[in-house]
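The complex appears here minus one protein chain, its other protein chains still in place.
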Amino acid sequence: MEFGWLEITVAAIVISLILGVIFTRGSSWIEPRFWKNIAIVTSLVMVVFLLILTFDTLASIKMGNGRVPEATVINKKISYVYDEQKRWYVPKVSGEEPLFGKIWSEEEALALINKGKMTIQSKACMDCHTLLGNGGYYAPDLTKAWLDPKWNLLIKDMVGANSKEEAMAKWIQHPDQYPTFQRKMPDLGITDEEAKAIVAYLKWMSAIDTNGFPDNFKADEQ
Amino acid sequence: MHNLLTGSDLLIIMLSGFFMILFAGAYTLLYGLGKITKKSKYIKISYIFAIAQFTAALMMITPDFLDPFWKYIIMFSACAYLFIPQGMWWVVHTSHTYWERQENNKDV
Partner (left out) sequence: MTKQGLYESQKLGLWYMVAGLILFGAQNLFGLLIAYQYINPDFLFGLLDFNIGRILHINAMVVWLLLGFIGAIYWFLPIETGRETVGIKLGKLAFFVLVAAVTVVVLVYLFIQIGPGNQISLWFINEGREYIEAPRWADIGIVVVVLIFLYNVIATVIASKRLTGIMGVLIVDLVALAGLYLAGMFYTVNISVDQYFWWWVIHLWVEATWEVLIGCIMALSLMYVLKTPRKIVEGWLYLEVFLVFGTGILGLGHHYFWIGTPEYWLGIGGFFSALEPLPLVAMIIHAIYDAGAHKLRTVNRPALFWIFAQAFGNFFGAGVWGFMQTLPQINMYSHGTQLAASHGHMAFFGAYVATNIAVAYIMVQKLRDPEEKYVFDSKLWKWAYVLMIIGIVGMVGALMVAGFAQTEIERAVGGSGWQAYIDAQLHPWMAEAMWWRLGFGFIFFIGYILLIIDLLTIGKNKEELEVLPEAEVSHA
């Protein structure tokens, strides 16, 4: 959209004001009618603005339109780098990096992350973890979980895996056996297939441009 | 934005934001109480909270962390809070006396 947020905000307020003045002509502020018209006008203006912004937002968060990656991003190397101009971190996608030892076709990749999303929902992950910062506060944020150094530093050896994704998939299936502090994640009966799908989803999610959230994240450089 | 941030800046901004609104509420509450009970003592105390509210807003904008635009918004709010109690009292008082008089006339 070619307009900045300030223009949008000012426009919403000014239009509400102008229409408010027009529709309340002739009534004193002490009459309920005055506030009724103001309320109707403002609510409608705000709803219209929300709808316009919704169309614009939906277009820009469509998978593959820049802010939200395509499913095949799971075949790429993802990092989180500081952008001097924006003054915040942005995900960077570069070079090939197979997931579970293979390059997934567009169809396969989409099916895989779809399975991941469905598993994340049906296991109610969001009621302990936060995803993009939303959810429960009983367990770590998963927004950039794919980039977390702990998988390579600790978990890989703990579960006896050869790669990060393998370590993640193994750990997710039996987290109660590999506690990282007093609070353990329960065994949610996640199958091998589901675990791989979750890993793929986390990798895909880490490539979403989240306006710099979380800040200062110390991403795994490996 | 992160290179400007220190942990203490973050705490200062959050806490002063918290106290800014809290004091604005205390100012409004005491002002209203003073008016309704016709005790000027409350109103005098309320002005202490008005000053405290404004000070908290100043505290909030001291760290370099926030962009100037947000600092303007905070100061605009801080100024608005100074006059909200008086303005709102007038609005509520005027409308109540007006409609209660209408209501009583109807009864008669």
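Labels A and B are assigned to the chains in the order they are written; within every chain, residues are numbered from 1.
Everything below uses one rule, namely that a contact is a pair of C-beta atoms (placed from the backbone, for glycine too) under 8 Å apart; a residue touches a chain by one contact, two chains touch by 3 or more.
This structure is a prediction, so every number in the text was calculated from the model and none was measured.
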Sole contact to the chain not displayed, among B:40, B:62 or B:102: B:102
Identified contact with the non-displayed chain, of A:79, A:114 or A:163: A:114
Touch criterion as defined above, residue of A:19, A:63, A:93 or A:158 at the omitted chain: A:63
Contact residue for the chain not shown (choose from A:19, A:103, A:131 or A:161): A:131
Missing-partner contacts on chain B, residue numbers: 1, 5, 7, 10-11, 13-15, 17-18, 20-22, 24-25, 28-29, 31-33, 35-37, 65-67, 70, 73-74, 77, 80-81, 84-85, 87-89, 92-93, 95-96, 99-100, 102-103
Chain A, residues in touch with the chain not shown (by the definition above): 1, 3-6, 8-9, 12, 16, 30-32, 34-36, 38-39, 42-43, 46-47, 49-50, 53-54, 56-58, 60-63, 67-68, 71, 110, 113-128, 130-141, 143-145, 148-150, 176, 180-184, 186-189, 191, 194, 197, 205, 208-218
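As a working rule, only the chains that are shown with their structure count from here on.
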Touch list for chain B against partner chain A, complex: 1-3, 5, 94-95, 98-99
Touch list for chain A against partner chain B, complex: 30, 82, 87-89, 212, 215-216
